[in-house]
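A single protein chain has been removed from this complex, and every other one stays in its place.
Chain lettering (A and B) follows the sequence in which the chains are written, and residue indices restart at 1 in each chain.
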Amino acid sequence: MKRMTGGEAVRLFCVRNAVPIVFLLVSAIGIYYSQFTAEYLIQEMLTRLARNAFLVLSLLIPIMAGMGLNFGMVLGAMAGQIGLIFISDWNVSGLYGMTLAALIATPLAILFGWMCGAVLNKARGREMVTSYILGFFMNGVYQLAVLYGFGSVVPILNPELVLSRGYGIRNVTNLDGIRNTLDNAIPLDIMGIHIPLATFLVIGVFCLFIVWFRRTKLGQDMRATGQDLGVAHAAGIPVMRTRIISIVISTVLAAYGQIIFLQNVGTLNTYNSHEQAGVFAIASLLVGGATVARASILNVFTGVLLFHLMFVVSPMAGKYLVGDAQIGEYFRVFVCYAIISLALVLHAWRRHADKVRARAALRGESGGAA
Amino acid sequence: MSQLPTPVSRRRIILKHVLVNVVLVVLLVLLGAWCYSEGKTYKITLGNSAFTGRDGLEYPALEAVEVFIDREEPVFLLEDDSASGKAMGKKHTMEIRLLDENDKPIESRRIQFTIAELGEELEINVAEFWLRAK
Partner (left out) sequence: MNRVRKFIEEAGWPRILIAVFLVALFITAPFVGVPVDAALSDTLVRFGMNGVLVLAMVPMVQSGCGLNFGLPLGIIAGLLGAVTSVELEAKGIPGVLAAMLIATPIAVLLGWCYGLLLNKVKGEEMMIATYVGFSSVAFMCIMWLVLPYSSSNMVWGYAGKGLRTTVSVEEFWQKAISDIGAFNIGDAFYFPTGMFLFLLLLCGLMWIFMRTRTGTAMTTVGSNPEYAKASGVNINRMRTLSVILSTWLGALGIIVYEQSFGFIQLYMGPFMMAFPAVAALLIGGASVKKASIVNVVVGTFLFQGILTMTPSVINSMLQTDMSEVIRIIVSNGMILYALTRVTKVRS
């Protein structure tokens, strides 16, 4: 690879990280106008980092396997929520409750993930849009099950969970039993700021898992599959199986992520929580500078921080700047979708350009993704 | 030339895989069951009223007490009060603190109990437990 001059390196850095840099600027303006105290913001950021990081991390493995952003992670979120509905029905609380919810969610998530992977294998080249629609489809199935099946086919003992008509789960399920249990498992306060240490430990362990996983045989296979399906197949890698496994892992992890997310929030919006999970997680990852084809752990953390910084400050900034908090609300919705479109466009664009460049100068491997 | 696995050894490999998976699943189910039994939270009705002891004597209710179940948030009870408390798991330690007029603890006693011995209704008469804890 050619050596780069300093100026070029800076330029390349700016181009590569255009999205996070723009975001940082927007947030900085937002912070200035929102008039929040630093303490409030730090506390809020720590809470949100603990709450969301796991969900976002679950997106990494399918990206590694070249399947793009796994919009199908909402399936995992649904599995996690079903686990939570059961434990709040049985009134199992504390860390035991969370573990049990995760244990119930695991087989469901494996099933969903396997299904999702099998469907995506049939729609190669359009995985993202397919997983996206699959999310909608399974949302219908989830509603059918939870709104009509629970309390009639699946026994629900606790009448507080059930709608007044006798079956179906209420819109809001209270998770008092496990609220903040993981966050407060190891209490730590520094200068009046509460730090959810145990949650961070879990996230840290998971990061190590990802680092380790990349080095395993399966991880290597996935990267090979992600780079070139045909070559990987020729090299004797069971491509389809590898792709399914990557989605299964992602779905299971998304289920755990949703459980961690909801133990922090403390209430489960039975029919909405999972829908937001996917969009916000994906937007966060992209804000962190990840692309559809390349994402690192660092992207996850910067992304969650920046995205939620914007999320917290924009209504107040909107209020003080133009006198209407509603505009700020809409603004953050807009940014959320715009950032995803931008990332998708840039990715498609770059791939197009790469193809042209590759055609212009036939050359071999040149370091790949730096 | 590497030797192809004979049918017998192949069957053994598959069998081993199945066995490992079955053991894993069984372990996970056991973990789940353990979590359920340890984490199941019961709503216990705590009462503080007069009762007749086994010796046939009449015992009065306590004046004012604070009840802790497994270091949870305390439940405060006056004479003839009742309230509900939460208990997670099967075995519990209850700490009863007798309070004076200024709500300062005078004496505190500990007693262990299990959910099984409470019966269907999950009711505890604190006055009775206070006596038993002696």
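Throughout what follows, a residue touches a chain if its C-beta (ideal position, glycine included) is under 8 Å from a C-beta of that chain, and two chains touch if they have at least 3 such contacts.
Every value quoted in this text rests on a predicted model; they were computed, and no experiment measured them.
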Q.
So there's a chain missing from this view; which of the remaining chains does it actually touch?
A. A
Q) Which residue, A:Asn17, A:Gln43 or A:Asn139, contacts the hidden chain when the whole complex is considered? A) A:Asn139
Q: Write down which of A:Ala185, A:Met240 or A:Ile327 is the residue touching the left-out chain.
A: A:Ile327
Q. Which residue from A:Gly7, A:Gly125 or A:Gly192 sits in contact with the chain not drawn here?
A. A:Gly125
Q) For chain A, which residues touch the unseen chain? A) 119, 122-126, 128-130, 132-134, 136-137, 139-141, 143-144, 147-148, 165, 324, 326-327, 330-331, 333-334, 336-338, 340-341, 344-345, 347-349, 352
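We take it that only the chains that are shown with their structure count from here on.
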**Q.** chain A residues within the chain B interface of the complex
**A.** 87, 90-97, 99-100, 103-104, 106, 177
Q: Sort out for me which residues of chain B touch chain A in the complex.
A: 28, 31-32, 35-36, 38-43, 86, 88-89
